[in-house]
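Here is chain A:
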Amino acid sequence: MIPVESYLLLSAAVFCIGLFGILTRKNALIFLMSVELMLNAANINFVAFSLQHGNLTGQVFTLFTMALAAAEVAVGIGIVLVLYRNFSDVDVTIPTTMRW
Partner candidate 1 sequence: MVMVAALLAITLLGAGVVMLSPDRYAGKLAAAVSAVPALLSVYMYWAYLTQFEGTGNALLQPGDVAFGQQIPWIDFGGLTISYYVGLDGVSMPLLALTTILTTLAIVSAWTPIDERQSQFYGLMLFMETSLIGVFSALDFFLWFVFWEGVLIPMYFLIGVWGGPRRKYAAIKFFVYTNVASLVMFAGLFALVFSTDLTSLALPAMAEAFRSASGLPTVFGMNLLTLSFILMFFGFAVKVPVFPFHTWLPDAHVEAPTPVSVMLAGVLLKMGTYALLRFNFTMLPEVAQQLAVPLAIVGVVSVIYGAMLALAQRDLKRIVAYSSISSMGYVILGLVAFTPHGMGGATFQMIAHGLISGLMFMSVGVIYNVTHTRMVGDMSGLADKMPWTVGIFVSAAFGYMGLPLMAGFAAEFLIFQGAFDAATLGSAAPVLTAAAMFGIVIVAGYLLWAMQRTLFGAFNLETDYTVSEAPFHDVAPLAVLLLLVIVLGVNPDLSYEMIQNSILPVIDLGGGA
Partner candidate 2 sequence: MAAFTYAPAIVLLPFVSFLVALFLGDRMPKGGALAGIAATGGSLALSIWVALTVAGGGVYNEFVYTWVAGIESVTLRFGLLLDPLSALMLLIVTLISFLVHIFSLGYMNDEDETGLPRYYAGLGLFTASMLGFVVANNLLMAFMFFELVGLCSYLLIGFWFREDGPPSAAKKAFLVTRFGDYFFLIGVVGVVATFGTGLFAPITEGGEVVAQSFPVLAEHAVVDGETAGIAMLDTVGLGPQAWFTVLGLLVLGGVIGKSAQFPLHTWLPDAMEGPTPVSALIHAATMVAAGVYLVARMYGFYAISPTALAVIALVGGFTALFAATMGLVKQEIKQVLAYSTISQYGYMMLALGSGGYIAAVFHLTTHAVFKALLFLGAGSVIIAMHHNENMWDMGGLKDKMPVTYYAFLSGSLALAGILPFAGFWSKDEVLYEALIHGLGSEGGLATSYIVAYAMGLLAVFFTGFYTFRMVFLTFHGEPRTDTARDPHGVRWNVKGPLAVLGVLAATVGFINMKPVAELTGAHIDFLHAWLEGPEEGGWPAALVTDSHHYGELLHDVAGVSAGEPLGSIGTLLASAAVSLALAVAGAGLATTLYRGPDPVEHTDKLGSLKTLFMHNYYQDEYQVWLATGLTYPLARVMDKFDQGVVDGVVNGVSSVSLFSGQRIRRIQSGVVSNYATLLTLGLVLLLAAFGIIGGWF
């Protein structure tokens, strides 16, 4: 079977892609997607190591993560909506009324 290290590498790669998206993209929605990527990177680990260790804890946790991710997106979309109403844009770098 595939060695567990490769799963680790995969998840790390996915995580970093998500992070890269967050650091580079200004669009709030893409920001959300990137976060989803990072969460899923975690999920990859869980599933992989759940299989590796032969206990179901990891897989259970994955379910939690998915549910929470969905909830997070729900709230997130709401915030993005009000953002658009107030700043008429979904560019996350525009709102800088508060700083320093």
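By our rule, contacts are C-beta pairs under 8 Å (C-beta built on N, C-alpha and C of every residue); 3 or more make two chains touch, one makes a residue touch a chain; residues count from 1.
How these were chosen: all candidates are chains of the complex that A comes from, given by their letters.
Keep in mind that this is a model prediction, so the values were computed, not measured.
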Point to revise | Touch assignment for chain A within the complex, options 1 or 2 | key: 2
Review point. Considering the complex alone, what residue numbers of chain A touch candidate 2?
Key: 19, 22-23, 26, 92-93, 95-100
